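Removed: one protein chain of the complex. Kept in place: all other protein chains.
Labels run A, B and C following the written order; every chain starts at residue 1.
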Amino acid sequence: MNAGLKNRGRKREDVEDRRKAVEQRSGSQLKCISFYSFDPIIAEKNIENMIGAVQIPLGFVGPLKVNGDSAIGEFLVPMATTEGALVASVNRGCSVVTEAGGVSVVIVREGMTRGPVFRVEDVRHGLEVSRWVSDHFEELKKVAEGTTKHGRLLEVKPFAAGRNLFLRFSYDTGDAMGMNMATIATEAASRLVERETGATLISISGNLCVDKKPSALNYILGRGRIVLADVRVPADLVKSKLHTTPEAVAEACYRKNLVGSAIALSYGFNAHVANMLAAIFIATGQDPAQVVEGSMGMTTSEVVDGDLYISIRLPSLEVGTVGGGTKLPCQNEALSIMGCVGAGKAKKFAEIVAATVLAGELSTLAAEAAGELASAHRSLGR
Amino acid sequence: MNAGLKNRGRKREDVEDRRKAVEQRSGSQLKCISFYSFDPIIAEKNIENMIGAVQIPLGFVGPLKVNGDSAIGEFLVPMATTEGALVASVNRGCSVVTEAGGVSVVIVREGMTRGPVFRVEDVRHGLEVSRWVSDHFEELKKVAEGTTKHGRLLEVKPFAAGRNLFLRFSYDTGDAMGMNMATIATEAASRLVERETGATLISISGNLCVDKKPSALNYILGRGRIVLADVRVPADLVKSKLHTTPEAVAEACYRKNLVGSAIALSYGFNAHVANMLAAIFIATGQDPAQVVEGSMGMTTSEVVDGDLYISIRLPSLEVGTVGGGTKLPCQNEALSIMGCVGAGKAKKFAEIVAATVLAGELSTLAAEAAGELASAHRSLGR
Amino acid sequence: MNAGLKNRGRKREDVEDRRKAVEQRSGSQLKCISFYSFDPIIAEKNIENMIGAVQIPLGFVGPLKVNGDSAIGEFLVPMATTEGALVASVNRGCSVVTEAGGVSVVIVREGMTRGPVFRVEDVRHGLEVSRWVSDHFEELKKVAEGTTKHGRLLEVKPFAAGRNLFLRFSYDTGDAMGMNMATIATEAASRLVERETGATLISISGNLCVDKKPSALNYILGRGRIVLADVRVPADLVKSKLHTTPEAVAEACYRKNLVGSAIALSYGFNAHVANMLAAIFIATGQDPAQVVEGSMGMTTSEVVDGDLYISIRLPSLEVGTVGGGTKLPCQNEALSIMGCVGAGKAKKFAEIVAATVLAGELSTLAAEAAGELASAHRSLGR
Partner (left out) sequence: MNAGLKNRGRKREDVEDRRKAVEQRSGSQLKCISFYSFDPIIAEKNIENMIGAVQIPLGFVGPLKVNGDSAIGEFLVPMATTEGALVASVNRGCSVVTEAGGVSVVIVREGMTRGPVFRVEDVRHGLEVSRWVSDHFEELKKVAEGTTKHGRLLEVKPFAAGRNLFLRFSYDTGDAMGMNMATIATEAASRLVERETGATLISISGNLCVDKKPSALNYILGRGRIVLADVRVPADLVKSKLHTTPEAVAEACYRKNLVGSAIALSYGFNAHVANMLAAIFIATGQDPAQVVEGSMGMTTSEVVDGDLYISIRLPSLEVGTVGGGTKLPCQNEALSIMGCVGAGKAKKFAEIVAATVLAGELSTLAAEAAGELASAHRSLGR
């Protein structure tokens, strides 16, 4: 292998060397990739084998009025995407919900989880280990929290099957998304469990976390934050701005998001939650693979007193304003647009994200519903 | 609202104006975001309200030996991420599977889908419409294909419930991921269905597609490509390079990916498929929200004749080498590293992606398994 | 062990002997159990270790008007249950739907399945075996059908993951539920696959059948019969007979069957489909464990022109009028009430079952909805 391919360093010239080696080996020209403005040393905990950067076009939506507990006011929201029409559509939604008075947002649960798997002797041993864990929660908490400044162990839930025992640890991780914090703390606690109970840790992640996979477990118990948001849009606003009616939006939402998703046995009862999450996650240095569990949202819509009621439920929204990619310059700037940089801002950020998701859901559903009206016009016009 | 916030144009100065307006309104400084190297006009179909770009650190893994039908040889694979250790870990996996002779990859199904929902009178009417669709497939095909140069209608599957009729259209979309192509073609075909059967189109997406939501439908019927990959790693290579044993990796895979995911009722029986997909998707201009369905992979592992057999099944891998963000300069360069630019390259690309996913799965499972050995060492040493 | 416990014979005196041995060993008195009217010899293929019979109270519902393709007219339907109020409630539903003109029923798919699992060398071998199966379908069909008078092999669908290859065989099994027929035919075909491809049969059921387990596979692809049924009930009938309104029933159906089941990630979007199935299955000699997949129904309801539209979708209704317990005297008599004894009656029977299920769904949803009205009355009356 070409020596230049090795991961020898973190300085700009090391990056250059590697990039050239890649060019040479692959016969490609990596001009655009070599164009980046940050010092690689600040990304040393974010990437290895760095050869440059990829530029993702960044747009924004808003102003979006949010009536949350932490996010109160009008916000501009950055979105990085290469999917044409996405920003425009979400922006339309923002305009409508803001004119309607803004999006209410409530957070109903918080906690980042890690779910290791242990091998036990048999079901009775598994039960004993579970009981030990329950009886020694304070000890586990002390050991787990000894590894972290900000993390707090909230609970440990056991799930057993045969010689497999899963312990789902849940943490308050402050303003960090918290996956690493949870992993390190759980590793320490798991070693204590091993020593005291004779259980053997097989994998620090036993897929009961559940990280980056769609799962009923996260859907039902939550991971990160469970966030609900809603808005009521007056009928005339639906007509003037969205060119459709509350009835048509509610029908599209019913047949598509509920019946359709039910027929598909989907874990996502929504139109395109993942789009908004992916664009905001990429813009702000979140972990884009966690869009997977984020996508499991439920969008409901009803006609209430002639107006359009629409809501979103996000059972697994995993975001942070410290750690991960949030400290990289562009990403940090993107967070700054919303006033969500650093400590004390994660709840605010989660609320803005949920509100933006709702705006995006409204706009897409309305567009789909209006398509039906268009067809009605055509068929009437024949 | 500040006039600068409006989406007035696509030139660099328009972007500047908007960016400044955003800065002014939000009180933020967007220096890094203003640093980008491509002409906004070439991104005009990728973003609206553009204010700059986000730089995502780009690394690479490889050489990775792939034994596919279209991808044959050793490849370097670009990955854009802010998650530290990911590139290093996948790279380790690439090194091992390459030394083991490379990853076999087979594609077993292709087809991009769109699943509109129609309102019908009742179940009998729904059945009549389904039959009409079946009887007039050639007509539908002609109308659908009349909207596209490359798309070919492969089949239409009906799903009915009460007054809801869903038609899942499946297309060969060539080297494009094909969502837009499928949407436009399905819209045309749906209008024909409406005219001829009395069914009313309610939403061009009835969530039977299923786009950007986890779903049993895609998991079982496939969307994009169903891709399988595997490799057999000699026991001594597992020991020397991964510091564990085939038995330990197989046990971790069994307890975590199978039992654990089963207990969590996850649609993903894997370690972290989404990580590899997200990093490659972002690097190469794919739709990152489609990591959602991509994440539904199954990783299996067994000890075979003392060696480690490991495989991945991706039932819904949606990628393209034309369209979407693939034509943007950085993204295009990233594709060029693998020799996957443009027409005729989508299968090759899909095979490389699947092989990289497998390398990443192997490395993470081995790391988790080795953690257990470490613990064994400690407990033995007491 | 007491000799009397052994399964020595099938005559009434053998049954007596065993029963007495059970009484002796357990210290119980089995008088009621010893009271049965059929000759044990006719049940010799239905049970082993027979000690008597359990009497399940039998009621009936109807007349129920069915507008199917095979079941046309008014029927009385036998139900065996120990759950008080069930028969009365379903009967109320029958009365309403009959007065409303009867239940429309359509069957949209038929086929009993068996899905063995084979061990293959690797994914490429698995693909070769799949192709061999596809290329030699006629041969497989011949071998499979050589084991049965009535079964016809319809298709074989492959599903692969690593060293596991699943082949889902689907059969037309005439008027039998057909599980045994499908098993024997698939065993023969599987041996051919083994001989010709080098694949090794690991289990004749690989859980891709999917027999007696809830599964997305059956939900989406169907097993037994996919049956849809619906009825439109005039508003005044809803009021006079069900003491509620179309709006209230539709709302209960929406919040419970759709939103509730979606929140619970249920495979059953209905009120109590399993109740009707269990009671009819037990009465008529069907396999009561197949109520499991039968329970995965979807009940939808809408207000249409002021009236109540309600429908049921049963994706996996597995019934027969020959074989299994259908030939036992009581069970046969129960089938005779509906004119569904023996050959040529399975479709008719499936249609009557689906119509009864719909009647039961309507009655329960209406009762739940009326509960709400009651509460409204109380709260209004304070």
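Keep this in mind: contacts are C-beta pairs under 8 Å (C-beta built on N, C-alpha and C of every residue); 3 or more make two chains touch, one makes a residue touch a chain.
None of the values given here were measured: they were computed from a predicted structure.
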Identified contact with the non-displayed chain, of C:76, C:154, C:237 or C:303: C:76
Per the touch definition above, residue among C:172, C:194 or C:307 touching the missing chain: C:194
Absent-chain contact - pick from A:126, A:246 or A:260: A:126
Among C:107, C:252 or C:317, the residue in touch with the chain that has been omitted: C:252
In chain B, positions touching the absent partner: 216, 219-220, 254, 258-259, 261-265, 267, 269, 298, 300
Contact footprint on chain A, counting only the chain that is left out: 104-106, 108, 122-124, 126-127, 130, 160-164, 216-217, 219-221, 228-230, 232, 265, 298, 300-302, 304, 309-311, 313
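In this section, only the chains that are shown with their structure count from here on.
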Where chain A and chain C overlap in contact partners, by chain label: B
Chain A onto chain B, rotation angle from CA fit, given as a multiple of 5 degrees: 180
Greatest separation from chain A - chain, by CA centre: C
Cα-centroid distance, chain A relative to chain C, in whole angstrom: 41
Whole-Å gap separating chain B and chain C, where each centre is the average of the chain's CA atoms: 38
Residue numbers of chain A (touch at least two other chains): 216, 259, 261-265, 267
